[in-house]
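So the structure is just underneath, and the comments pick up after that.
The excerpt is restricted to a subset of chains, each kept in its original location.
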Amino acid sequence: MKILYFAGLRQRIGVGEEEIEPPPEIVDVAALIGWLRRRGPDFAEALADTSAIRIAVDQEFAAMDTSLAGAREVALFPPMTGG
Amino acid sequence: MTIRVQREDFDVGAEIAALSAGNHRIGGLTSFTGLVRNMGASLGAMTLEHYPGMTEKMLAAIDAQAHERWPLEASLIIHRYGRLEPGDRIVLVITASPHRDAAFDSCRFLIDWLKTKAPFWKLEESADGGERWVAAKASDDHAAARWAKNEG
């Protein structure tokens, strides 16, 4: 599964894109974020406040309970500031 | 009905002319141009990051939604990314309709949406040489939310 990080999240984690293979019990977005947090202090800190994180699964906005079944690309990023 | 996400600048006059040329059903055309302004405290320069692929997909979807909600003859969204300086154009939205209310409402709907829902992020350069990510504004969320009330 490809994971993308954007903007401040990318900077805090220090990675923009990576390939991960989470264990089979990681079935939804909430579980994935929990699993990512345990990968190290940068992840734990950057992903601590889920209210400040927006998620897209295969380029569609997703919620904490969105299933990851069949997902190929998950993106995590802060609230958008375009326009 | 045209979406462009690009590093390059754009020509507002040429885009308006191209959009309306030969279409005699257009009675009103509204354009909104967003520019980098100099805020005083900061230097004003910024870098816009986006999510390639998702951005284009989302802009096409919101444009289609605008065409469902209003009787539009034509529309255009251009959003730039990369480093921009004060006075540089960031975004252009043009909508054209037989009716001026539809042209105004749809143009504002699109720019309100872009501010809060399109995957873009602004990194501002500050006067001391540092950088900071622009925080999302509650006022922008409210602006976008006023359109949701009318959703069918």
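We just call them A and B in the order they show up, numbering each chain from 1.
Operating definition for what follows: a residue touches a chain if its C-beta (ideal position, glycine included) is under 8 Å from a C-beta of that chain, and two chains touch if they have at least 3 such contacts.
The structure displayed is predicted, hence computed values, not measured ones.
**Q** How would the full complex read if you wrote each label with its copy number?
**A** Putting it as a formula, the complex in this file is A x2, B x2.
We adopt the following convention: only the chains that are shown with their structure count from here on.
**Q** Between subunit A and subunit B, what is the gap in Å from one C-alpha centre to the other?
**A** Averaging C-alpha atoms per chain gives centres 26 Å apart.
**Q** Considering only the defined contacts, which subunit B positions touch subunit A in the complex?
**A** So the residues of subunit B in touch with subunit A come to 34, 48-51, 53-54, 57, 79, 90-91, 111, 114-123, 133-137, 140.
**Q** If you look only at subunit A, which of its residues touch subunit B in the complex?
**A** 4, 6-8, 11, 56, 59, 75, 77-83
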